[in-house]
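Quick one: this structure, given as structure tokens, is what I'll be asking you about.
Just one protein chain is left out here, and the rest sit where they should.
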Amino acid sequence: MRPQLSLAPDDGARLAFERDWLRRARQSRRQTLVWSLATLLLLLASVQLSEVTTSAVGAGWTERVADFIDRLFPVLRLDSLFAGRDVTGSLARWYYDLPRWLAAMRETIEMAFVGTVVGGAIALLLAFLAARNLTPHRGLRVFIRRGFDFARSVPDAVLALLFAVAFALGPVAGALTLIVTTVGALGKLFSEAMENAHGRQIEAVKATGGSWILQMRYGVIPQLLPQLLSYWLLRMETNLAIAASLGIIGAGGIGIELDRSISFIEFDTYLAILLLTIACIFMLDMMSELIRHRLTGPSH
Amino acid sequence: MLELCNLNCRFGDVIAVDGATLTIAPGEMVGVIGRSGAGKSSLLRLINRLYAPDSGEISWAGQSVTALRGKALRDWRRRATIIFQDYNLIPRLDVLTNVLLGTLATRPLLPSLFKYFPPELRALAILELDRLGMADAAFKRTQFLSGGQQQRVAIARAMLQNSEILLADEPVASLDPINAEIVMQSIADINRLRGLTVIVNLHSIDIARRYCRRIIGMSHGRIVFDGPVAALTDQAVAAIYQGVPQRAAPDDPAAEMPLAQMALAI
Partner (left out) sequence: MTVALTSALTAPLTALAPLPGDRATLIALAAAKSPRAISLPLAARLKPWLYAGAFLALFIACCIDLQLGPQVLGDGFTKLGAITGAMLPPSDGGNLVHLLRVIAQTLAIAVLGTLFGIIFAIPLGLVAARNIIGNRVVHFAIRRLLDIFRGIPVLVWALIMVAAIGLGPIAGIVAIAFADIPRLAKLFAEALENADERQRQSVRVTGARVSAVIRFGFLPQILPVVLSQCLYFLEQNFRSAAVVGIVGGGGIGYELQERIRIFAFDEVAFITLLFVATVALLDFGSGRLRARLS
């Protein structure tokens, strides 16, 4: 039996509620529709603009991809896997230039290290000036913040191209690029962390008569050190990946070897170097993650 | 002689201190009482110059400290040391370093940046800690200490500043009764034996009566009572805690009653 809705004494109130509810539901549905249409429009415009449909890839690309995949994988034979370099199907033949690649990998790691250390140091100094609650000068703060934004917006590869013109192709251009992007990224993170710092500890140093520099040294750094170090190590991981890729446009390190293998159409070599790079990045990431967990662990 | 003359300080629409005029002789121990938000903390921070007054004068030993800047200001902060309700120590540094932070104003910058303090200062810090029964904890991280221990570290730090005035902002409000007694007794000893002028904000009228010879009452940023402890009758306390506001519109009187009664009950 259906409930007798019309018998309720507060019928008017119920109807008003129902009407309001329907209106809200309609409004919400309309909003969803508008957003969906806007998204669809954006996608259609993107397809049109990106020239995907009229792209030069054209016909026959399936064969090309198939051919590429065929060339990508090395010839490996189980029986001669650990044989010398001159035997077809051995690992040694696949990784025929390993010492050189390792040297390039070392260069990549060094670029990332130098870039993160110098960039992190500059970012730390500037972050004190860019944090709202710490800065000694408002105008300076806005200026530095804009600088951080700019350093993060310029694509790293474009910076690397410019540095390569000035400093010649090679790791110096890569390291400088990493310094600039690191200052932008870490400067923002550091200054935001500092804006959330406890004021009491800063006030404590100020109240004893400590100068601004000492307020930063004892009021800010001790309380934020684990967090800042953790950000710094995370950036080291990111920079390692960027350093590996910057070589592709000539800024030193393993990327140069990747680029060379592509221009010689040695796709299996490319895969070899890529796997090597991934392994190195993965191992260093694991190390950094271990340290980060110890830093932010419950025992400090 | 510490003299405050018509001192004003406001933050936006909130009047923190309103026309405070006060004279305190060297070596006095003065208790400041009043409801929270009455301007007690702001008054101490103004004297120490953590806050800058909007108008008015502060002078010590005949010299104005209102307009001090830079190194002179930092030296004034060292001479008028302040300890806080929440101790304001650096939790991740050890006790000894926290105490040594009291010497920052008089030390060259570079060694301080590298956390180097000469042996005689370290010795001084240890002896000050020892007087407060804290020498054994010198190498513990401050974050692992109890509240009472932390406040004693803060007192040792204040002593290393070699100051002339001790400002204590609710030093025992976060402590249990035993530790509160220890800390208040230390402050009284510092006043009696070292001759430091002490101004102490207190929540508890009982403690104020027992330790201070002179009481100042504050309400809505104004000084509404100033007299010897004997003059602090129950009526006077009620007046301080009821506090007729001068400029701001009165709050709901019904909401204020329980607080006033609480103050009487203490």
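Labels A and B are assigned to the chains in the order they are written; within every chain, residues are numbered from 1.
Criterion: a contact is a pair of C-beta atoms (placed from the backbone, for glycine too) under 8 Å apart; a residue touches a chain by one contact, two chains touch by 3 or more.
Nothing here was measured: the structure is a model prediction, and the numbers come from that model.
A.B. asks: Which listed residue, B:96, B:145 or B:165, touches the chain dropped from view?
C.D. replies: B:96
A.B. asks: Who touches the missing chain here, B:27, B:133 or B:227?
C.D. replies: Answering carefully, the residue with contact to the hidden chain is B:133.
A.B. asks: So one chain is hidden, and I want to know which residue out of B:104, B:182 or B:202 touches that hidden chain in the complete assembly.
C.D. replies: Among B:104, B:182 or B:202, only B:182 touches the chain that is not shown.
A.B. asks: Given the contact definition stated above, which residue among A:27, A:46 or A:296 touches the chain not shown here?
C.D. replies: A:46
A.B. asks: What does the interface between subunit A and the hidden chain look like in terms of residue numbers?
C.D. replies: 42-43, 45-52, 55-57, 61, 64-65, 68-69, 106-107, 110-111, 113-114, 117, 149-150, 153-158, 161-163, 165-168, 170-172, 175-176, 241-242, 244-246, 248-249, 252, 255, 258-259, 262, 265, 267, 270, 274, 277-278, 281-282, 285
A.B. asks: To test your reading of the contact rule: which positions on subunit B touch the chain that is missing from view?
C.D. replies: On the side of subunit B, residues 96, 119-120, 122-127, 130-133, 135-136, 138-139, 178, 181-182, 185-186, 189-190, 193-194 touch the unshown chain.
The working rule: only the chains that are shown with their structure count from here on.
A.B. asks: Could you list, by residue number, the parts of subunit A that touch subunit B in their complex?
C.D. replies: 200-201, 203-211, 213-214, 217-219, 222-223, 225, 300
A.B. asks: Contact residues on subunit B for subunit A in the complex?
C.D. replies: Subunit B reaches subunit A through residues 48, 50, 74-78, 81-82, 84, 86, 88-93, 101-102, 104-106, 109, 112-113, 157, 161.
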